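Only a single protein chain was left out; the remaining protein chains are all shown in position.
Every chain is named by a letter (A and B) in the order it is written, and numbering of its residues begins at 1.
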Amino acid sequence: MYNFDVEKPGTIAEAAAAMGADEAQALGGGQTLIPTLKQRLASPSKLVSLKGVAEMQGMGKDGNTLRIGGATTHATVAADGSYPALSALASHIGDPAVRNRGTIGGSLANNDPAACYPAAALASGATIVTNTRQISADDYFQGMFDTALEEGEIITAVSFPIPQAANYQKFVQPASRFALVGVFVAKYADGVRVAVTGASNEGVFRWTEAEAALSTNFSASALDGLTVDPDNMITDLHGAAAYRAHLVKVMTGRAVTAAG
Amino acid sequence: MPKDTGIGAATVRREDVRFLTGTGEYTDDITLAKQTYAVFARSTVAHGTIKSIDTSAAEAMPGVLAVFTGEDFADVGGNPAGWLINSRDGEPMKEPKRPVLAHGKVRHVGDAYAAVIAETVQQARDAVEAIEVDIEELDAIVDMNAALSGSNFVHDEIGTNQCFDWGWIEDNREATDNAIKNAHHVTTLELVNNRLVPNAMEPRASIGSYKASTGEYTLHTTSQNPHLTRLLISAFVLGIPENMLTVIAPDVGGGFGSKIYHYGEEALVLAAAKRLNRPVKWTADRTESFLTDAHGRDHVTKIELALDKDGKFLAFRTDTKANVGAYLSNFSTATPTFLHGTLMAGNYTVPLVYVNVKAVFTNTAPVDAYRGAGRPEATYSIERVIDKAARELGMDPIELRRKNFVKPNQYPFASAAGLEYDAGNYDALMDKMEEVADVAGFAARRAESEKNGKLRGFGVNAYIEACGIAPSNLVGVLGSRVGLYDAATVRVNATGNLSVMVGAHSHGQGHETAFPQVVAEMLGIDPAVIDIVHGDTSKIPFGMGTYGSRSLAVCGSAVVRATEKIINKAKKIAGHMLEASEHDITLADGVFSVAGTDKSVTFGEVALKAYIPHEYPLEDIEPGLEETAFYDPANFTYPSGAYACEVEVDPETGKVTVDRMTAVDDFGNVINPMIVTGQVQGGLAQGIGQALLENTSYDENGQLLSASYMDYTMPRADDLPMFAVDHSQGTPCTHNPLGVKGCGEAGAIGSPPTVVNAVIDALQSGGKNVTHIDMPVSPARVWEAMQ
Partner (left out) sequence: MTKVTMTVNGKTVSGDVEGRTLLASFLRDDQGLTGTHIGCDTSQCGACVVHVDGVAVKSCTMLAAEADGATVDTIEGQANADGSLNVIQQAFQDHHGLQCGFCTPGMVMSAAALLKENPKPSEQEVREYLEGNICRCTGYHNIVKAIMAASGQDVTAIAAE
């Protein structure tokens, strides 16, 4: 690692101020950032640790909306029960030690194309709350490792409308245990949303054909006639584009069945 | 002697206490006074010409003490190959120099061309980035076929990428060809034995230190084999006299072959320690381990099996290309040849075997022995093609194997691949496997899986390996440049406790527990008073280290011989003390007695007498009680086994789950069944890893795509089932004093074909005529095969 300073603000305002420094970078749980720094792939002058920002910790239900502080760990989300499909997703991110450090804000800010949380946020039509504004999930994800966040902007919370039914199916990349393909299906009164992670060169995306079919008939059989276009799917050591495209459909069907 | 502590007892391991309390001492845990740190500059391209290296900016960086380049080692020797292979035409193999640091060219990603020594590891790392290097990139040679046909060479000075073209048994070539041409049936299979990264959990590390006043060097290093490391550094690389170099391999966190070999980093830290007159430590990070540890396997093979109409095997013919990587690692030439070709008759009475192996240089990490070393490759080829033959002939795979097994009344049995098997009973192993694996219950389990939409397959395997490596006279004829004996010293201290210095090195095998069981049994004393000393060349007479499942069979035999000498001398002393002839003295339960009398002395009293020799026949017996033995075995040992695997395949995703894994092994006599079972379990995990998970992948530019645990799939707890392990069917080895055979590699040898055979069986049951999928049998590969 190149050396850097570590700042530990106690409030969002302090954190935002600290992020104003040249080459400052937010540090959530560090479970992706620190390995990246070890490889000397980034050289921030300062890491702004968000762990100590009390306003960004924890989660609470307000009516049918679940608000999760940006510095809330995967372990905390996993242990909560108010959005069961989301808790189940969180309980399979990384491993127990990683879940004790990694945060939802960190995961969404990084937007790894194989991460789990982006699928949940996009399928749930979540709102990404930052220190300056609110961003709908549909506007937030802009491609692999690319988001609507501006320089210095911090995810302070994420708001999830709780669906009538939902499920996440993750087919793991066997080495990293990230998603080779992960599909989050969420059924709301006004329709079904399906978001896919791990599969596309564009990062997390909505499978709109499946959404339309499932909004009419929420059962796996509704997918029968659909195919997933392998163009622009990821090909790597662990699977070619055609395999990923196939898995998208299989995992979607399983998620629908499991969601009930 | 307390009961249940000698030979055959499942004694818990004494070494565990330090490991469980965080007080083990691995190389990187050691900090010597005034220690400095080395970091290597490594090539990011697979193949290139070093046009220039400018170290001046790096030298000026804070904390930097020295920068070394290949030029600094241009005049010292190379790291040699330990085994000379001659090609079929009689030409010796090509042996390009393997320098301490790359000089002139870099030949694989990770090839070190410079090293920085600094006060801190971070300073050294910073300075490495300040080295200005101009490397002109050349086309990478990755594919073995392209390597053999092209005019672009890894080593320009040898003018070819072929290291050797070896035939075994060359005199049988024509007869084998004819047998295959005229056979009733020939089954052919082309397969890849996938390259593996050993991945001992402890990355390699070394600390060089130097004492200017005496000229003595010390190397602490992560080695399975400290004496060989000393020998190579002394005789070939740096020329340090052996008596001026101590090599210490303290606690070592796994090896699996990768830490047998001498590596350039060890020479570098010694040379740097001398130049700076301060200790120099280097510790690999995991990426360096992936890029530079010797890898394993990497064969591309075509095998043919000829059978008569009754299913009797007539001949095996194998054509293999073996990737040796960019340089010859110490045993890289033995692995695809004598550790592979000589096993190509398997457990079978097949009369003819012919093996052709072409070893190929490529711009990839060196490849050498990894758990099993050649024998897994042989077993995989044989046992996969037999399964395919059984299917083609409509025969039961177990029955086809049994029909061709060497039978118990045929020992000693001269195999068609040139080895003499001394003992075994393959039908008994198969019987036991059928019982333990509940083969009879398979049909019901398959039906249950099918009810759940899954395909279930059963796979079987019979293997033999040659280990306890091995007789120096034999391996000398076969090209080995070293002897393969081992040594032990048993020192009885005056107060009756013992230090046993052994040439084997324990890095997980439990020698500190198992060797005392042997000595305690022989002397009739409590093993708790026996301490094992290993891993320090200054304390141990000599040793050839631990690999090839040899520690107990070879070094354990040396321990027996040295203990016998102790008993003989102790009987003389006891005879004197008891005023009787040494020939009338018997030893039982730690007491020397005069036969037919009630006169006796204890082992402790004899020990004391040896060191306080009052009233002692100094003209007949020397004082002291310490004996050394070197043991060189008469033959290899031949563990064998019958394995079974049941898998479930998810036809929608291609995911394979190992549901049941059974290993029935013949290890001869067993000293500590708990340790033996653990060794098999670990081997099974590595074999299942090879079969299903582990995927070393270089792209066409020679970049290692699977260079971290994010992409190289290590078997994890939730990838594996509980294992059924049995070693009740042992047939003792006939030629070593303990009747032991060695158990370290078996699991990794027997399991890969078993697992893949099970997957193929599952897919066949699903109506897919898939006959082969290359390892690792990933979900994507299964799914693609089913399309």
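Following the convention adopted for this analysis, a residue touches a chain if its C-beta (ideal position, glycine included) is under 8 Å from a C-beta of that chain, and two chains touch if they have at least 3 such contacts.
None of these values were measured; they are calculated from a predicted model.
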item	value
Omitted chain's touching partners, listed by label	A, B
Residue in contact with the excluded chain [from B:96, B:346, B:479 or B:510]	B:510
Listed residues B:244, B:714, B:770 or B:786, member touching the removed chain	B:714
Contact with the hidden chain (one of A:21, A:98, A:165 or A:258)	A:98
Residue among B:19, B:236, B:442 or B:630 that touches the chain left out of view	B:19
Interface with the undisplayed chain - residues on chain B	10, 12-13, 15-26, 28-29, 31, 122, 199-203, 251-254, 256, 285-287, 507-510, 673-675, 677-679, 681-686, 708-710, 714-718, 720, 722-725, 747
Touching residues on chain A - with respect to the absent chain	1-6, 8, 27, 30-31, 34-35, 37-39, 46-47, 49, 51, 75, 94-98, 100-101, 176-177
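Here is the rule we use: only the chains that are shown with their structure count from here on.
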item	value
Centroid spacing, where centroids are CA-atom means, of chain A and chain B in whole angstrom	43
Contact set on chain B toward chain A in their complex	122, 126, 129, 285, 287, 652-655, 693, 695, 697, 705-706, 709-714, 719, 778-780, 783-784
Residues of chain A that touch chain B when the two form their complex	1-3, 38-40, 171, 174-176, 236-240, 243, 246-247, 250
